[in-house]
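Heads up, this is only part of the complex; the chains shown haven't been moved.
Letters A, B and C mark the chains in the order given here, with residues in each chain numbered from 1 onward.
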């Protein structure tokens, strides 16, 4: 096998099969067990399933704390977790630019396999397309996933007083990407928080009946995702600036670059909307059983119906946090 | 305009200095600063130090700021 | 805040003229802490927002040259020229976002066959660091790095606003970091010549609070009107002499064109003859049309406190945050943008 992806790796013939056999099957799991045919057939006794999809186009493809492959699996497992689902099966569709390094592809596939193994999920169907040099940016991955929804989880209407928890420090993925994308010579220990949150569904099982909504604050960050929840809930969200967990280094980098960390993606954090009064119990569970030592109750829903998200600032002011409007780039103003 | 953050010089190397901002390290240009020295605090703007920070004033203000914030947290804020 | 009559007060308008102050006000939520009759206005303090359409058009025209790469602070990406912004027009690898002017030097060395043009925008805070870069490049290369300047001076635009007879500004928060470079004394004219309460202040929430209350004390007559430097930790009276030297070394002044405002005498910093070889304008034939057609944007009136955003006929129609025409809509905290997003009052 040569060391660069060629167009014929994607034409469905000999080379495509070679890629599937030599890279994907070997990386994804117990060799031979999984068969990446066009359609995968399975039987299930579960009556309630969750189904999701996401495409991943992150640049750079390898970043501090992960790579596009890890992200592609974690992202889909996390979207399943938002539905209270434990993951069952995942699909993986690759769009690769001609000339992409095959060793890099192996590394990406291995990352995918590792996350799957750790979370007891299998990649059972896949697809590989190769496009001409210049027609894509290295590699794009789409994953979809099917999971079994926990019987305990039945999201219901959000009411004023319901509490909002974040399971860890914010903006780590977004900051890691910024540092790597702009090749900024800033020395930090920052890594993407990219990880799968499927375990939350089991770990929090006894409290699931009190969780009204889960959502992973990815693109657009905590601020944008809370806006979506507020819109859907019909009430305002009030956050407490003092409670928002953020690591000093992430804070520093964001100040240096003039970026608001509330708008940067997390890839291993969950926002939980919790029935009023249950926040501290869940927080305790998160800290003790899920290893989420930085989990925080960051705010709650109020009775106002403008569907705004705002924050009580450190000095006692109030600040509205609209949805993300434009790209986050280093600024001087 | 003119986002700038306070940062501390760790070491100086000609036109450049290695600085630390809340635990984050960086090499910046200090050619606008007269005799930059390790231990100096400077204002960092777009990769350059634009001015030295007066350390006495800085410490003094930090104390005041912290007091005010603690006041706020104790509910005496506005 | 000290003692004051609580009844219905006359509206007090305090202006700041630094984008970072605008941001700090927004982020600290300080408006919520002020009495209702105190309004904080954002003046023309974001050098990007006030960059004239013609400049953006010129930068876009440079992209027609296949061997040109633009390097820019991220702020410039979404600001529109007559028709497009750089982010809409750029091809892959034709526009690079940089954190520092020195990154443009790195870029030029990385692409020796290309001509890298740095979009040199900013006030006097940024002017010396770009000036230092220009001097370095002039002396040591690389030869494929040019500068397209739209650097602006703070004093002329302040005088322009303050001279307006209908100006309804009651106090001014002077730009802290411009003052770091030029010195606190550089803004004393605001009080001495225009008899306006003015403070130089920093960017922490507490700095801002202190600045506003100090101005209110003066406006309400509890203290005499006087010019105060409340940011002494970063602002010396005479500023940073070395930084000022770089400004004088590299630039001369010229009339400047401000979006939504128009021509302001002596408000631009451009390269001196000695550094012409590094000026993108002299290398390429860029005709920045300084659009003499009357600007449709009413920002001037809004900044001067004469009009409310909704009184502009463009407001919400041809001018939205997504498709902004003037500085008040471009800046995410500008008067028009804020009014568009949150309506008149929310809390």
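Methods note: contacts are C-beta pairs under 8 Å (C-beta built on N, C-alpha and C of every residue); 3 or more make two chains touch, one makes a residue touch a chain.
The shown structure was predicted, so the numbers you read here are calculated from the model rather than taken from an experiment.
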Query raised in the report: Could you list how many of each labelled chain the entire complex holds?
Result: A x2, B x2, C x2
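What we mean here is this: only the chains that are shown with their structure count from here on.
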Query raised in the report: Which pair wins on C-beta contacts, A-C or B-C?
Result: B-C
Query raised in the report: What whole-number Å value describes the gap between the mean CA coordinates of chain A and chain C?
Result: 37
Report summary line: chain B and chain C have mean C-alpha positions lying a whole-number Å distance apart equal to 23
Requested in this report: Any chance you could list the residues of chain C touching two or more other chains?
Outcome: 19-20, 23, 33, 46-48, 73, 99, 122, 126, 206
Report task. Give me the residues of chain A that touch two or more other chains. Result -> 258, 314-316, 331-333
Report summary line: Per the touch rule, the chain B residues reaching chain C in their complex are 1-4, 6, 29, 31-34, 43, 45-48, 50-54, 57-58, 60-61, 64-65, 68-69, 78
Report summary line: Interface with chain A, chain C side, in the complex: residues 19-20, 23, 26-33, 46-48, 73-75, 77-78, 87, 97-99, 122, 126, 205-206, 209, 321-322, 332, 341-342, 346-347
Report summary line: In the complex, chain B touches chain A at residues 1-3, 5, 21-27, 44-46, 68-69, 72-73, 77-78
